[in-house]
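Before I ask anything, let me first share the structure, which is written out below as structure tokens.
Removed from the display is one protein chain of the complex; every other protein chain stays in position.
Think of it as A, B and C in the order they're written, each chain with its own count starting at 1.
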Amino acid sequence: MSLTEDQRAEIAAHGRESFSTRRPTVAALEAMLYQPLEVLDHGFLRVVDYMGDDSAIVQAARVSYGRGTRRVSEDAGLIRYLMRHRHSSPFEMCEIKFHVKLPIFVARQWIRHRMASVNEYSARYSILDSEFYLPAPEHMAAQSEVNRQGRGDVLPPDAASEVLDILRGDALRTYGNYERLLDKDEGFGLARELARVNLTLNTYTQWYWKTDLHNLMHFLALRLDPHAQYEIRAYAEEMLAVLHAWVPQTAAAFEEYRRGAVTFSASMMAVLRRMLAGETVVREGTGLSQREWDEMMASLNPSA
Amino acid sequence: MSLTEDQRAEIAAHGRESFSTRRPTVAALEAMLYQPLEVLDHGFLRVVDYMGDDSAIVQAARVSYGRGTRRVSEDAGLIRYLMRHRHSSPFEMCEIKFHVKLPIFVARQWIRHRMASVNEYSARYSILDSEFYLPAPEHMAAQSEVNRQGRGDVLPPDAASEVLDILRGDALRTYGNYERLLDKDEGFGLARELARVNLTLNTYTQWYWKTDLHNLMHFLALRLDPHAQYEIRAYAEEMLAVLHAWVPQTAAAFEEYRRGAVTFSASMMAVLRRMLAGETVVREGTGLSQREWDEMMASLNPSA
Amino acid sequence: MSLTEDQRAEIAAHGRESFSTRRPTVAALEAMLYQPLEVLDHGFLRVVDYMGDDSAIVQAARVSYGRGTRRVSEDAGLIRYLMRHRHSSPFEMCEIKFHVKLPIFVARQWIRHRMASVNEYSARYSILDSEFYLPAPEHMAAQSEVNRQGRGDVLPPDAASEVLDILRGDALRTYGNYERLLDKDEGFGLARELARVNLTLNTYTQWYWKTDLHNLMHFLALRLDPHAQYEIRAYAEEMLAVLHAWVPQTAAAFEEYRRGAVTFSASMMAVLRRMLAGETVVREGTGLSQREWDEMMASLNPSA
Partner (left out) sequence: MSLTEDQRAEIAAHGRESFSTRRPTVAALEAMLYQPLEVLDHGFLRVVDYMGDDSAIVQAARVSYGRGTRRVSEDAGLIRYLMRHRHSSPFEMCEIKFHVKLPIFVARQWIRHRMASVNEYSARYSILDSEFYLPAPEHMAAQSEVNRQGRGDVLPPDAASEVLDILRGDALRTYGNYERLLDKDEGFGLARELARVNLTLNTYTQWYWKTDLHNLMHFLALRLDPHAQYEIRAYAEEMLAVLHAWVPQTAAAFEEYRRGAVTFSASMMAVLRRMLAGETVVREGTGLSQREWDEMMASLNPSA
């Protein structure tokens, strides 16, 4: 992880500061505030601000449901109810802001989540550092044979090492040329907005990224999925830890009703009902594709 | 202004609470927190949470501009620069949440601002109070003769009084029938979601409304405009006061580059250049409509 | 259903017109174009424009998946795959525009779907017609005892008739006063933007509403739900028919993977696995609430 000196100084300064507020405050998240969580080889994720807590969700929901609801359910129960019935607006009432350092190819996946605000480091305006993502040997995997957009077996150590040499060599070479293109004295003084096009996609960038709790959970549901690319999943996993620290009741409901939940299609429901009636069902005639069938059976018998 | 007992109790409780936080904190806004600002006859607006301050905007912008920018400009100068060049993303980094009580016809205009999160009191779930907006005599105006969607002269006192009687009478009558429709014992026990359709559009509702600073200023730019309906403008004016308390440097830049700014079309610019060259310009041949011409001249000579 | 003369003339004119285009065209939807579908007592829904068809979704998805994918799956299979894995962006590539006449209280629910464009009839600018929604006797229901935001039994005929008299009486009276408030000669010449506040929430308004296919299906998933209020569901049902005419393969996938699908929480999945292993499971100790348990059992045994 590479923080600039300015960033280190800023974090140290924040460590000494404390303010008085009448706003909802979450001690567990305050403890994490500003601290970088390491991700990948040079990346990090840190919470730089937040708004709201579990009770803010409940409070917003109760504006909707009005008087008389206070006693109906406890907070955790109401949060479970909202999550289960996919009520999104109360969860939009909480907000979080991250400072993230991440490779450009990860940033390109991440930015597809439109319901967020972003300020990215501008390589038109400033010079990018010589930092690029190189996969650890255990993540250096062959193309999957079964999944067109996934990884298969890990490469043998020798091959992994050769691949690493290629990636490192190309990144160093293109970065070296980037510097030469920029250099006014010994190089060409090329405009920054042009010189940067010579960098490889594993170069690190950084941004401030702010979203609400509803959209954060949508991001996590997609990016924690085993089919998500490992490198963005690594960030999502740190964000999941932040979620648990920030809004523990919401995080528990998220695990129960989103991450651990399984959706069965209409045809799968028909199969399920026949199975529960004691029938031994075969795929033929169910309308399910082989892949759907396999996934359904795997979800019903995860240990098999 | 009509707060429920629960709301009064909640405000009183917040008044006694104070927490420690490492987040950016704005003393002037903390002082306003939770306190209802009266709007119209029964409405209010109160800030229930916020995130960020002027320096958060600067900090986000500096992620974009990277190292070396810290000394280039002071904070206020950078904020002015961002506002002037219509950079929106740094202003999206601040967030504010309001609790608002407002007539339904105002809510219908307000909700058109889509870049916000809303939890409204549900009249399917709960019963609305007997509160409805009745214009004060000085706002009881005739249809404008020149502006199809505006107000003209204030009604004479007698007429205003008669109008008030009609509005009050209909609101009371329809609300009385609403109660009778709902009443299980003495009325009909009609479903709440149906009974509410008998209410008039001046009935008060309430909601939590949360948006970011960029979208708040967009809301203000539109709703502070003299052409906005008075009743929503009354809310916007209170929100403008909140803006000044929350982010004074941003608010100053907003006044300079948005509220006080004037945009001249291509044809107006041609006229302006001729005027500055000493020519006495007449409208004919400029391509400007009479209304455009009048508005341009008024902006150049506001005291006329 | 009440179309204005202008609207009738416009529909008749469109009936005689036909243009040549190289864009994707859907014959079944062309046949419905501009024709009003009646909803409720005075409302309607009509398609006024559209963009794309089932093949446009496939084409967009194939930009993503690149060469080599053409033979992998047929179009319908790809659409099913996209729907099942909740890929949203290819479905955003189709767009539809409706002209809708609807009661204001329905419009207030509908507008909560923010990912859409709206132009509503302006009652600041123009005068609303004397049309208001009055429920048919079979929809005149009592408040549900079990669902705080739902309807229970239909009212007895006498009560329904009395309720109807109240609703009609109040709507006519407030509309009559609206006219009197507006009338410059015999009334008060009150500004339109003020006079309208005297109208009841069942008054009809109208708008153009445009959204993409992804967001249309999201709207339908929520508003076709039995828990949605009947009056908005009535519009959703007509829109579902439009969906089937427009994009039949997508509509079939929507029925299979959304409307007919059931999601089980993590705890429900544990129960299900025990049931499939032959165990007789009781609710105690499963972590499910009584309501969750009941809903789960109902989904597994819908005829019971």
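One rule holds in what follows: contacts are C-beta pairs under 8 Å (C-beta built on N, C-alpha and C of every residue); 3 or more make two chains touch, one makes a residue touch a chain.
On a predicted model such as this, the values are computed, not experimentally measured, just so you know.
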Touching residue (missing chain; options C:54, C:131, C:170 or C:212): C:212
Selected residue (touches chain absent from view) among A:200, A:215 or A:249: A:200
Residue touching the undisplayed chain, where the options are B:31, B:172, B:241 or B:269: B:269
Identified contact with the non-displayed chain, of A:78, A:93 or A:182: A:182
In subunit A, positions touching the absent partner: 103-105, 107-108, 111-112, 114, 118, 122, 124-125, 133, 135, 140-144, 148-152, 155, 159, 162-163, 166-167, 170-171, 173-174, 177, 180-182, 184, 188-194, 196-202, 229
Sites on subunit B contacted by the missing partner chain, in the whole complex: 65, 77, 84, 148, 255-257, 259-269, 272-273, 275-276, 289, 292, 299-302
Residues of subunit C (touch criterion as defined above) contacting the omitted chain: 4, 6, 14, 17-25, 30, 33-34, 48-52, 56, 59-61, 63-70, 89-90, 92-93, 95, 97, 99, 117-122, 125-127, 206-208, 210, 212
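Definition applied: only the chains that are shown with their structure count from here on.
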Copies subunit C and subunit A - interface residue numbers shared by over half, same or different: same
Separation of subunit A from subunit B, taking each centre as the mean of its C-alpha atoms, in whole Å: 35
Separation of subunit A from subunit C, taking each centre as the mean of its C-alpha atoms, in whole Å: 33
Per-residue multi-chain contacts in subunit B, two or more chains: 118, 122, 125
